[in-house]
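Below is one structure, written out as structure tokens; comments come after it.
Incomplete set of chains, arranged as in the complex.
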Amino acid sequence: MTYVDIVTVLAILQFIVFGFKVAGARGKYGIRAPAVTGHEIFERHFRVQQNTLEQLIAFIPALYLFSRYNSPFLAAGLGVVYLIGREVYAATYVKDPAKRSMGFGLTFLPIAILLAGGLIGAVRVSFLR
Amino acid sequence: MTYVDIVTVLAILQFIVFGFKVAGARGKYGIRAPAVTGHEIFERHFRVQQNTLEQLIAFIPALYLFSRYNSPFLAAGLGVVYLIGREVYAATYVKDPAKRSMGFGLTFLPIAILLAGGLIGAVRVSFLR
């Protein structure tokens, strides 16, 4: 599961970078805490970070469950797709929020597969043995 | 712990469904990203999803800690209470936010028990052996 651990750290580091971009936009556009609105570009960076948080709470458990019941290698591979998808999501969202669908799909799809594989595995072991 | 794994996947799927409802309300009420305000019903769906995210970060670790130090079966049972509580919370919140207390309690109570059981177990093993 060590490959999965590497993917987990990379996904968290990616999230932290998104957070730094929010902090940078806060300074650049003069959005003083605790406000989280007031400039369109700031809000895009903020939504990218928040949406990534929503994805991580699904991604990390799903990654380990898939890895346990199926293949750690395949789990890590799906994790790499997730990481790339998040980069696409962030880049497109900041340019034009209306074009965020593809990047979102590229992170949602691997999460869906990881969850399905984890669920099927856990059900099989729980009830079919 | 396989029952606990099933509960974890179900809780994440429930959260994803809440997210789809936010996306649906975004379209229905014309709230364009990155905005997260502008229509009362949209905001209710959004808060349901956000509050569920806040619960999941406590629920998932608490579920596994309770399961490790106490009973995986009891952990899974408390998890089912959580899942039902979240459905009650979501349904009542969207109708009338002032009536969200019972649903909140039905998810907070199992989390509190899971956390307490996990903490007591970890303290006993750490210091009382």
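For reference, chains read A and B in written order, and residue numbers begin at 1 within each chain.
Note that a residue touches a chain if its C-beta (ideal position, glycine included) is under 8 Å from a C-beta of that chain, and two chains touch if they have at least 3 such contacts.
Not measured: the values here are computed from a predicted model.
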With 2 copies placed, total copies in this complex: 3
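Please note the rule applied: only the chains that are shown with their structure count from here on.
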Intercentroid distance (Cα basis), chain B paired with chain A, Å: 19
Chain A-facing residues of chain B, complex: 2-3, 5-6, 8-10, 12-13, 15-16, 19, 32-37, 49, 53, 56-57, 60
Touching residues (chain side chain A, partner chain B) in the complex: 37, 40, 43-44, 46-47, 53-54, 57-58, 61-62, 65, 68-69, 93, 97-98, 100, 115, 118-119, 121-123, 125-126
